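The other protein chains are all here in position, but one chain of the complex has been omitted.
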């Protein structure tokens, strides 16, 4: 049996006010992507975007999104993503942009990347900590960064993404 | 994509084989409208084609460069030039254009070639009786 | 399967530079190998009316004959073979048939009969052939090449009888046919024509004079740009004279460096044209260049038939979207020339 090949785009939703992130949901992101693809690439893009496209995972806390595109047209669809300027969710227009961090062939590679990426982010945060308590917490978090142990709330995204079976 | 077959400078003989190197493709198209009396200027035709590109390929498609080399208002026949990479897009958007200002229309693509000269000598147009 | 919409079918352009004075020049073979010419167009810069010599060459182009519903086995008629095929060159090409859809037939001057058949007809005919080179995965078209001058194809020979029974009893192909003969003309074709419904045609000449033409420097211009410019001249593209690249409609401009021709003459001739006549025309144009005082040049474009089963020599030819096979000969005052040979997707590289 031939595997249906897909590409997973790991994107970060950047907003000015992080509290707005909590308003996001899968459907809002999917609608935003679909409409921007239809705007940039027209009916043809919209047609491509209706086959096997889905928002695989969204972490409303960290603003991390996994998008799945068919492998043969992901470049075309990806090229429309920078044109997202806002996401309409729960009746509210959230100005934001998507920053693509990684493109992978499976969810697992994306997840591995995300762990590494988050570790880096924590390292960057470390010097900025105000008191010892915070510093300790960040250190602990860094040490806990691994795929086998997912217990920290910070890495909630990983646990959830592993539930998606790979196709 | 440029392959030099052989070069012989001494005898003044030079041969170059250019494969798929044509930068443009040329199309000879004819617009058929339901109401034959409708007048359409060259600018309107180009605008119309751009709308077609925009619906099928969005803003990216609308930005595709093509030239209206020649247009005959009476027969609504036009010569278009498009960069080779955009040929399929332009052609398919012409094919899928079905309405001009709420009246049915169709683009009949008469000939397509990577050489403009080829459009002047199509033996399929030979009429002997 | 891909979603790559940027690709276009293959095209080939061969650019060659040489001199008529060079003994090794291949111009004669290049002209003569394109057997079935549909249209010849000549551009004479700085010329206002057709020079009389040229006019006479053009009017002396051989006549050709259209035979309606020619049963193909008639081409194997003994009398026809003896008076026409064995004596000189016969040019025959099926007319109103399309190479990518129907059965197409060409009778070449060297006595070869080429049948480009669809799968059904090929199987019914039962004659040896090979699959078309352009059919990639599926073999839906077959090419049968028969040398009529071969001993086995002599009337009464084994191959001859097999083909004759194939064409009479199994596959009774009938098609409209364009025929011409060099040097005999209609007289040599009489044995064939006398049995059929036919009409005689003279190649059609048309002349246009052009004024105020921007023109690139032909010696140095890049081949594609030059062909584009020449095409624009032949299709009467008006934006060429305005020459403003910021125009909304068209950004086509004449390649730099450019000059302006105050006048030019465009002559074209259309029909089934023989390479011999084209060759005459080339010679006449050379004389014309010699006679003219100016630093001058002239161009000659020869279009082959789109639906011919062969292009140059016996190279197979087909149609994917357009079956262009043409060459442009650019001649200069100092006997040098440039030749551009162009083919489309279903064609092999020109000689």
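Chains: A, B and C, in written order; residue numbering restarts at 1 for each.
Following the convention adopted for this analysis, a residue touches a chain if its C-beta (ideal position, glycine included) is under 8 Å from a C-beta of that chain, and two chains touch if they have at least 3 such contacts.
In the analysis below, contacts and distances are computed from a predicted model.
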item: Per UniProt record, name of the chain withheld from view ["Ribonuclease P protein subunit p30", "K Homology domain-containing protein", "Exosome complex component RRP46" or "Ribosomal protein S5 domain 2-like protein"]; value: "Ribonuclease P protein subunit p30"
item: Chains in view that touch the one left out, judged over the entire complex; value: A, B, C
item: Touch with the omitted chain, as defined above, among C:187, C:320 or C:349; value: C:320
item: Given C:62, C:97 or C:343, the one touching the chain that is not displayed; value: C:97
item: Positions on subunit B where the hidden chain makes contact; value: 32, 34, 55-56, 88, 91-92, 94-98, 104-109, 112, 124
item: Subunit C, residues in touch with the chain not shown (by the definition above); value: 1-3, 5, 9, 68-69, 96-98, 100-102, 118-121, 123-124, 135-138, 140-141, 171-172, 176, 320-321, 345
item: Subunit A residues touching the omitted chain (full complex); value: 1-2, 4, 43-44, 46-48, 50-51
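In this section, only the chains that are shown with their structure count from here on.
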item: Longest centre-to-centre distance from subunit A, chain (CA-based); value: C
item: Inter-chain centre distance, subunit A versus subunit B - centres from mean C-alpha coordinates, in Å; value: 42
item: Rounded Å distance, subunit B centre to subunit C centre (Cα mean); value: 23
item: Distance between the centres, which are taken as Cα means, of subunit C and subunit A, whole angstrom; value: 60
item: Overlap residues in subunit C, where contacts from two or more other chains coincide; value: none
item: Subunit C - residues contacting subunit B, complex; value: 5-8, 10-19, 22, 24-25, 38-39, 41, 66, 95, 98, 199, 201, 223-224, 227-228, 230-232, 234-239, 248-252, 270-271, 301, 303-307, 321-322, 324, 326, 328, 336, 342, 344, 349
item: Subunit B - residues contacting subunit A, complex; value: 53-61
item: Subunit C-touching residues of subunit B, taken from the complex the two chains share; value: 5, 11-26, 42-43, 46, 65, 67-71, 79, 81, 84-89, 92, 111-124, 126, 128-129
